[in-house]
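Heads up, the thing below is written out as structure tokens.
A protein chain is absent from this complex, but the other protein chains hold their places.
In order of appearance the chains are A, B, C, D and E, and numbering begins at 1 in each one.
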Amino acid sequence: MPNFPSFLNRLTSQNTEKPINSPMISRTLLILLSMGLATFAYAQDTDPATTGSAVANIQVADAAPESAEEEASLDSGNTAWMLTATALVLFMTLPGLALFYGGLVQSKNVLSVLMHCFAIACLASIIWFAVGYSLALTSGSGKDWIGGQDAFFLKHLSVDALNGDHPETVWIMFQMTFAIITPGLIVGAFVERIKFSAVLLFSGLWLVVVYCPVCYWVWGGGWLAERGVIDFAGGIVVHATAGASALTLAAMLGRRHGFPRNLKPPHNPGMVMTGAAMLWVGWFGFNAGSAAAADTSAGMAMLVTHLSAATASLVWMLVEWRNTGKPGLVGIVTGTIAGLATITPASGSVGPLGAIIIGASAGIICYYACGFVKEKLGIDDSLDVAAVHGIGGILGTLLVSYLGWKGELGGLGINHDTWQD
Amino acid sequence: MPNFPSFLNRLTSQNTEKPINSPMISRTLLILLSMGLATFAYAQDTDPATTGSAVANIQVADAAPESAEEEASLDSGNTAWMLTATALVLFMTLPGLALFYGGLVQSKNVLSVLMHCFAIACLASIIWFAVGYSLALTSGSGKDWIGGQDAFFLKHLSVDALNGDHPETVWIMFQMTFAIITPGLIVGAFVERIKFSAVLLFSGLWLVVVYCPVCYWVWGGGWLAERGVIDFAGGIVVHATAGASALTLAAMLGRRHGFPRNLKPPHNPGMVMTGAAMLWVGWFGFNAGSAAAADTSAGMAMLVTHLSAATASLVWMLVEWRNTGKPGLVGIVTGTIAGLATITPASGSVGPLGAIIIGASAGIICYYACGFVKEKLGIDDSLDVAAVHGIGGILGTLLVSYLGWKGELGGLGINHDTWQD
Amino acid sequence: MPNFPSFLNRLTSQNTEKPINSPMISRTLLILLSMGLATFAYAQDTDPATTGSAVANIQVADAAPESAEEEASLDSGNTAWMLTATALVLFMTLPGLALFYGGLVQSKNVLSVLMHCFAIACLASIIWFAVGYSLALTSGSGKDWIGGQDAFFLKHLSVDALNGDHPETVWIMFQMTFAIITPGLIVGAFVERIKFSAVLLFSGLWLVVVYCPVCYWVWGGGWLAERGVIDFAGGIVVHATAGASALTLAAMLGRRHGFPRNLKPPHNPGMVMTGAAMLWVGWFGFNAGSAAAADTSAGMAMLVTHLSAATASLVWMLVEWRNTGKPGLVGIVTGTIAGLATITPASGSVGPLGAIIIGASAGIICYYACGFVKEKLGIDDSLDVAAVHGIGGILGTLLVSYLGWKGELGGLGINHDTWQD
Amino acid sequence: MKLVKAVIKPFKLEEVKDALSEIGVEGMTVSEVKGFGRQKGHTEIYRGSEYTVDFLPKVKIEIGVADDLADKVVDAIVGAAQTGKIGDGKIFILPMEECVRIRTGEKGDEAL
Amino acid sequence: MKLVKAVIKPFKLEEVKDALSEIGVEGMTVSEVKGFGRQKGHTEIYRGSEYTVDFLPKVKIEIGVADDLADKVVDAIVGAAQTGKIGDGKIFILPMEECVRIRTGEKGDEAL
Partner (left out) sequence: MKLVKAVIKPFKLEEVKDALSEIGVEGMTVSEVKGFGRQKGHTEIYRGSEYTVDFLPKVKIEIGVADDLADKVVDAIVGAAQTGKIGDGKIFILPMEECVRIRTGEKGDEAL
């Protein structure tokens, strides 16, 4: 990757204002790393109280298929829910995310954004099959920063292998849909000014170089998992990585022509709303599916996910109403996504009142983060991936320490004695 | 609420023709009450034969979580289905209902309608969390017209509480999606002539003042439940209340400019169709989910729901074809919704042939009801909420007495001996 | 049906270029038959090795409800999944297929296409209730080419009848959604040049005369089932029949004005993408639901379905990129559908690597088949039903012999010893 | 003959149409346009960023009229479309040499 | 030079374009418009209520032509767009003072 900058230079379409300069690359890679590490470190700092249960929260703890095979037997109810959750998470990307992003750009760019989302989904699927699952979720490498190679091309797979009490095939598919949506989210950072071939190349590389390792660290049994980081459904793995990478990439690519004073408004708020609604519904699969079972944990995850989304939507709407004089459709649904991203890491560990607090924080903080990134940092993170997903994912990871079970404020709305996971 | 009319007067946007006059309020409140009571009374009159089983049909009969907790244990299959059904019912409102209504209005009002649906969904969620669930579905008040206050802010909730054999969290979420869609339906009555702040205020109040009590009466163990009213999935609770309130509200608000001779046709029938299709799919969760289990009752509910929708669609289309010379997309999908609303209260008690009869009745009666409300009553119930949902819900409640199990015509298509619930 | 041609002649709207001539009918009926038989024969030729397991693959093997009733008991997990799968398959047609087709035509025809899809869905539901289920999936006739008549109007149905370990009602509904989408697929052959009444008449007749028998042959215990044909989820029953009939019908109806040199391009690629994404998600219900349980077979079916779709999309995109200089949204999503149709018959018998091979073949072969049908055969199969679904379904049926379990190449990626169904 | 071209605010279309019908104008052709003028575009705020909307939606009406009717048409439009607020629009009057009714081939004032 | 402005039924666009190409017209500009005229709008019935559709979809074609070609252009349009039914549309001919081809800066008949 030494000539990555010049390569990017060549592939970038002519729409950018600021050419990419090589020293910037090293700087931004540093930013990426430091942001990432800061998050994790912080998460770790404040988490000791929860260490004990956190490992159990991480649903891959018992995911090593070989060991599970003999004793466990298939539970049709849990399997039914995991199959459904997989369909829901795919639905988030196709067509949910595609419509959400497609509606936010200018009308002349809508087809290109849809194409990005769709092609990335296909590409990520193949990469997950080829190397991703193996590197991200199987042990066997003996290392704590990357998974093994035994499951390349899923060659290890037998049809009746189980992961816990559902088939391993379902687990591979469910996690695949996470690997699909994460690079899809980053699309929001570079819309309207990048070549299609560059999108494919970047997304493919990113999945292998960034997503798989981080996924292994947190869910695959890597060093963060060992230190007890809580990330129920992907606040770090999905949203923080996507947000940090989006920021880095947006800074590297430069700004769109006309940024920040002369941009075109979202061409189709109705399309944005439709996409956001699909993301909301699909997120039930994302968070409640991360319980890996149709059980009380899944039920609570769905409830808090929904409450956080609803609260963040209303709070965002009210802030916008106060600041601009009228509430808007694009605003309220952006609040929804902020609320959903923020509850994601916490959805296994907080109660209803905790969810309301998380949602309200998301509505305010992500709102101001949007302005901060674009106005203060001057980075054209076009569809606010960093401000909504990145900040949201990090915020949720931090809040869970205070709001979660046995955290400082107590698991609000949850009976302490009966809460066990 | 003594100054409600003048309040409404202030909040109404300038689009109306007829100002609201105070005496009208009392009159319409009377209409609302009488309509409601008439329905319930009628339902009760004709229902004695079914009293025994009706209580069992009402899925909240055994929903008092405290009592169920000890003996029952969680069934993962039923939980899986209830999680799925919840996602499906949310999908009905977001984006289903929003698109359905959005396509029916003029293009300049589409964003406002989408905003109404979305914001109401968020608001209803928070209200359900704060007071709704408690007032509508928990006992403990000792009264037969309103529920208890122990579950305000869900403070009673423990993560492993069960409702029957699925988590109480799931039950709260499932019922929340009903509380979301019902005020959403009423949006159809006041589109194109109301201020956004008035929508929020009305919907919030309505949920607490109308929906929660009626829900308690029928499903929460209130006086109607005691008298054996059959309302499997919400013919009374959801559709009749929404329809009656829509009619009242439309009468109070006055007519749109140009009503009835100079209105603009639906701006986007394709959007209407998309929304209706999503409502259809989501309705499987609504009706079959009301069985509260993945069992034979859910299976039959899904089958009859589908048959009624298909029949009503075709019948509506044929009536329109005969009356206007050509079948239209808006017509056929309105028939679908009529068929779905009408089968709702009956979907736990009729067989396939019963569903065909219900669907055919819905197709004809709701078709003519549309004309009746607008032309004869002269009420600008803009998107025909009363004619389609109100009449549909009431019609289904009446028909179930004749078509349902042990009703006068017998449960058509169902083997009497083996039908037990 | 002797005057079928002249009947069609009368009902065709004036948009066609080439009048239908009677001799053509016999010719095309011959084509249809021969195409169909060729497929089946071929499938049979190469299948002996799999005969043993094939019958088990066909999920109707144990579907005779009477026999299953006593011993089996309901499994809530499997029932939950079948209820969900049913909702997903309905979602494929409404609104998935409708939007997919609607976006491909000229803007002036979009409403008519949506209307076709919607009305056919309703009509097929009623026919399935009245005679279809009985003729297609019940025995009792004693014949090997058509089912019995005992289940006309579902008069045999008792509410607690089981099919295997899920309710028979669910089975009827699940299969009904297949009967809905298949005539819906054929819509693509005659868009933009047929009267609405002709569509209804043709679709109704086609369902009874073509679909029900073929369904019985393969899934209902008919002569093809007896010979061990593998068709897990409908490669023959759904896609090959739809494709062959589409070709026949397109040839009979003649070409659209301006075919092939002066056609209008798809009016809304974004709508096409939205529909295709919904088809993709829904297809999980189609294929994994065909396992009739939430088990390892369903999990593997979902995994291979997804991999085939992703591979075919990328391959189609690359071929188009090479041939035309730029990749397009309509192209990549057509590849998706090709990959999904092709894996359908094989989704119960191949592993991940087999799915990749099937997807890649679909991407290339269906791509060139589109050109072949339109340019070489000169048949205006307007939305390429034959090339994508017909060729796809046949291709998958052929490939499964080589790639499936114990087929010549072995079940790639599947551990032979543990693969049992 | 004249061709009168008026650019008005969209929500005034119905009123203008009615006013024109009243003075006997039987035909007009309408299109959606975007206007740029003294009424500067507004800014919309999405997610904390400002977006400038330069071009505002307007409706353009074209009416072919006989010479003597032109002034009445202009008055009718001004009467119906005026709000007194900036952005009300403009009327342009162009000379027209000939008019043909396609259905009949009629020419001149007959064809209007 | 003249500017010929024709309002026709949308489905006649292809035929008019072909007819114009035949007589050597190489350029034209087309837009979607709504027409109001003798061909009154129709009513559509949705859910038992009547909706009046006043404005019917039409297509407007603008063609800049040299003076001597104007009549041939009008004839070609009339020939191709005529159905004889009400609502066939109108052709307006306006005087044009100048025409410029942006690519080259050419002026006058050259630029057409």
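Everything below uses one rule, namely that contacts are C-beta pairs under 8 Å (C-beta built on N, C-alpha and C of every residue); 3 or more make two chains touch, one makes a residue touch a chain.
It should be emphasised that the depicted structure is a prediction, and the values quoted were computed from it without experimental measurement.
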>> I'd like to know which visible chains would be in contact with the absent chain if the whole complex were considered.
In response: C, D, E
> Of the listed residues D:V7, D:I45, D:V65 or D:I102, which contacts the missing chain in the full complex?
Replying inline: D:V7
>> Please output the residues of chain E touching the missing chain, sorted low to high.
In response: 3, 17, 26-31, 62, 64, 94-103, 105, 111-112
>> Considering the whole complex, not just the chains shown, which residues of chain D touch the missing one?
In response: 2, 5-8, 31-38, 54-55, 58, 60, 74, 77-78, 81-95
> Since one chain has been left out of the picture, which residues of chain C touch it in the full complex?
Replying inline: 260-266, 320, 323-324, 328, 330-331, 334, 367-368, 370-371, 374-375, 384, 387
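The working rule: only the chains that are shown with their structure count from here on.
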> Given the touch definition stated above, what is the smallest step count connecting chain A to chain B?
Replying inline: 1
> Quick one: which chain's Cα centre is the longest way from chain B's?
Replying inline: E
>> Between chain D and chain E, what distance separates the C-alpha centroids? Give it in angstrom.
In response: 18
> How many angstrom lie between the CA centroids of chain B and chain E, rounded to a whole number?
Replying inline: 51
> Centre to centre, by mean C-alpha position, how many angstrom separate chain B and chain D?
Replying inline: 46
> Where does chain A touch two or more other chains at once, residue-wise?
Replying inline: 75-78, 80-81, 84, 294, 328
>> Using the touch definition from the top, which residues of chain E touch two or more other chains?
In response: none
